[in-house]
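Note sheet for the following structure.
A single protein chain has been omitted; all remaining protein chains appear in their positions.
Read from first to last, the chains carry the letters A, B and C; within each, the first residue is number 1.
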Amino acid sequence: MDMNVPKKKLSLKEKYSHMTRGLDWEPSYQSKDDVYPYAKYEGIKIHDWDKWEDPFRLTMDAYWKYQAEKERKLYAIIDAYAQNNGHLSVTDARYINTVKLFLTGVSPLEYMAHRGFAHVGRQLPGAGPRVACLMQSIDEIRHAQTQVHSLSNYNKYYNGLHDFRHMHDRVWYLSVPKSFFDDAITAGPFEFMVAIGFSFEYVLTNLLFVPFVSGAAYNGDMGAMTFGFSAQSDEARHMTLGLEVIKFMLEQDPDNLPIVQRWIDKWAWRGTRVLTLVAMMMDYMLPKRIMSWKEAWEVYFEENGGALFKDLARYGITMPKCIEDITKEKEHLSHQAWATFYNYGAAAAFHTWTPDEDEMNWLSEKYPDSFDKYYRPRLEYWRDEAAKGNRFYNKTLPMLCQVCQIPMLFTEPGDPTKICYREAQYKDDKYHFCSDHCKEIFEHEPEKYIQSWLPVHQIYQGNCFPEGTDPTAEGFDPLAAVLAYYHMNFGRDNLDFEGSEDQKNFDAWRGVATSND
Amino acid sequence: MSNVFLALQANEETRAIIEAITEDNPHAVVHPSPAMVKIDAEGSLTVRRETIEALIGRSFDLQELHINLISLSGHIDETDDELTLHWNA
Amino acid sequence: MAVTALKDYQFEPADRVENFHGNQLLYIGWEDHLLFCAPFAFPFPPAMRFGDVVEQVLPAAFGYHPDFAKIDWATAQWFKSGQPWTPDFDKSLADNGLGHKDVIRFRTPGLTGIKGSCT
Partner (left out) sequence: MQMDLRTVAIKPLRNTFDHVARRLGADKPASRYQEGTFDMQAAANFHYRPTWDPEHEIFDASRTAIKMADWYAFKDPRQFYYGTYTLARAKQQDTAEANFNFVETRGLAAMLNDEVKATSLKLLLPLRHVAWGGNLNNASMCAYGYGTAFTQPCIYHAMDHLGIAQYLTRVGLLLGSEEELDAAKDAWMTGDAWQGLRRYVEDSFVLKDPVELFVAQNVALDGLLYPLVYETIVDDVLSSEGGTAIALLTQFMTEWFGETRRWVDATLKTAAGESAENKALLEKWTTQWRDRAASALTPVAQIAVGGRADTVVAEQVEQFNTRLAKAGVTV
């Protein structure tokens, strides 16, 4: 026996192939359609799953090794940050409101991504994408948990984070991110991949994480910075999966192009609408600003996304139609969004405020064409009224868009003084939209969006009061009942930052921590 | 040709990686920002194992990049020796 | 177009009028006054007098704005689904042709918000 013949050294690619697609086989005791029942109904034609190019070739042993190293580092920092009262080193307590928005709005989506990728990984009949999807699934539960664990310490000292899971399923503005992900996961597996893997991860996630995380670093939040960057290190794998899926579908059959293009158009818009919250966070909620929303959009979408769509042009893919309107909106988005939360500051689980003079000047400088003309007068009026003890709290519920579920706050593309109204009739009912794009999405799948759980309408139907509430009883206070249903504590979680418990505690604690007596 | 980019956390481990990348990619432009470094390069960008190894004095598995990677753009080609990002158009 | 689904995919609309306990929804926006970030949604009985909406409901909703007290309702311009429209204040919502989830807006000529900024 020739024991000493040196073995042929396999390349990374060959080895990885044995470790993934080599494991798979064509079933014969059950039909392939029964094993993968969701693979065909969307109309995507795949002829040869073996043509799939694995983007990163990470086997499980390497995965465990590197991920454990990341986790060790991350939890060491989380522990140190908690032990040293790291929360007192943030620029000022207003910053903590970004963290509240993140935990209530984003972390539950990470969890949804975990379950969504488990589902899609189970359903895609190719071994390559299955492994990549399942790896993403387990990464996403990581993100949800590291966020909860990092932010757990803030919850101990500040208000508004205390029941984030309960709130995510109920609170009016959180139905925006929730419905976004519900929409993606209820679509077929291929659309999910375009929605989350491509549009969100590849095209938009940089806009969520890089500014948020750099913003955290800039504002002294080492905890959030660390989980943020640690999560991003997985995103690189996720992004390449998203891009690979698009290329793969387009290369498999020319009939896939119009379907994929429609999904890209839809999800670029859905995703950008969700990022409205990020826009306002960057321009209004970070006490020390890193870059404006408009600048972030230009770097991460116009420049980077532009390169991507130029590259995809060879498949016939074009830039989503909505980009033209988004480009017009970038001057206005953050201001209109912040104004909305300022309006409804009594029903939000974080604090709102008017920017101080320096901050307004920064906004003027960053938005020379829009801020002074349209938004400064609004903010100054509110500031002056608040100083007179007449802080504005809008107590009448807003009209919502049927698709993105955001209050109808967006203005006509090109005219920031006119609210953009669109409507459609479907069967016996009228439906209203914030934009042409949301309307188009509805008209393509009305059966889906007529189911939307619109928070305002649900309140009026009487579905958002604590169990046992009698709305006909004398002295019934609907706002109080809705906040009770949300598990929001009036006077602690909501209202203006000025005078809040967070503000008082932070000042007192930091005083103790930085004084020498 | 469009830019590809690679963003890494800024720390002791990535110092040598960034140095190696700039050595191997003279056309790359390094942008430091809080806690991270973004490297832009027109057309393509290559990370070479051997260059990194020469700088750190130990063997380096290119998959170790994952630990400190923040984001990237472009198509990826990965071998035992090189990781390349590129656009086709 | 219809949704692409694996099986029959038909559901009741979540907001059919039957779910509102005798009310119907009406959306109302005030043009040029973006101090109120978005139009409002209200549940009203269809038999409610239109004038009662203007006289009894709108002040609580829009009264914070200094322009509100200056409104001359006789000159206000109304729009229904974006088209010019004239309400009869003494008739009910239903008799004014307002159904579930209709949207109306009003413009108050001469009033253009804080410092004329449409705020």
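One rule holds for everything that comes next: a contact is a pair of C-beta atoms (placed from the backbone, for glycine too) under 8 Å apart; a residue touches a chain by one contact, two chains touch by 3 or more.
Predicted, not measured: the structure shown is a model, and the values here were computed from it.
**Q** Since one chain is left out of the picture, which of the remaining chains does it touch in the full complex?
**A** Listed by label, the shown chains it touches are A, C.
**Q** Return the single residue from A:145, A:327, A:361 or A:469 that touches the missing chain.
**A** Considering the complete complex, A:145 is the one touching the chain left out.
**Q** Can you tell me which of A:44, A:131 or A:259 touches the chain that was removed from the display?
**A** Hidden-chain contact among the options goes to A:131.
**Q** In the full complex, which of A:18, A:45, A:314 or A:395 touches the chain missing from this view?
**A** Of the listed residues, the one touching the omitted chain is A:18.
**Q** Of A:85, A:252, A:417 or A:469, which one is in contact with the hidden chain?
**A** Residue touching the absent chain, from the options given: A:85.
**Q** Mind listing the subunit A residues that contact the chain we can't see here?
**A** 1, 3-4, 7-8, 10, 15, 18-19, 22-25, 27-30, 34-35, 37-38, 41, 59-61, 63-65, 67-69, 71-72, 74-75, 83-86, 88-89, 91, 108, 111-112, 114-115, 118-119, 121-123, 130-131, 134-135, 137-138, 141-142, 144-146, 148-149, 152, 155-159, 161-166, 168-170, 175, 178-179, 182-183, 185-189, 220, 448-449, 451-453, 458, 487, 505, 509, 512-514
**Q** Extract the touching residues of subunit C with respect to the undisplayed chain.
**A** These residues touch the chain not displayed: 3-9, 11.
The rule is short, and it goes like this: only the chains that are shown with their structure count from here on.
**Q** Report the inter-chain centroid distance for subunit A and subunit C in whole angstrom, where each centroid is the mean of the CA atoms.
**A** 31
**Q** Rounded to the nearest whole Å, what is the centre-to-centre distance of subunit B and subunit C, using the mean of the C-alpha atoms as each centre?
**A** The separation of the two C-alpha centroids amounts to 56 Å.
**Q** Over in the complex, which subunit A residues touch subunit B? Could you list them?
**A** So the residues of subunit A in touch with subunit B come to 11-13, 55-58, 62, 66, 69-70, 206, 209-210, 213-214, 217-218, 225, 229, 232-237, 239-240, 243, 290, 303-304, 306-308, 310-311, 313-314.
**Q** Could you pull out which subunit B residues touch subunit A in their complex?
**A** 2-5, 7, 9, 33-36, 61, 63-64, 66-76, 78-80, 87-89
**Q** Please output the residues of subunit A touching subunit C within their complex, sorted ascending.
**A** So the residues of subunit A touching subunit C come out as 37-38, 41-43, 188, 336, 339-340, 343-344, 373-374, 377-378, 381-382, 392, 394-400, 407-409, 411, 416-419, 421, 423, 427-432, 443-448, 450-454, 456-458, 460-462.
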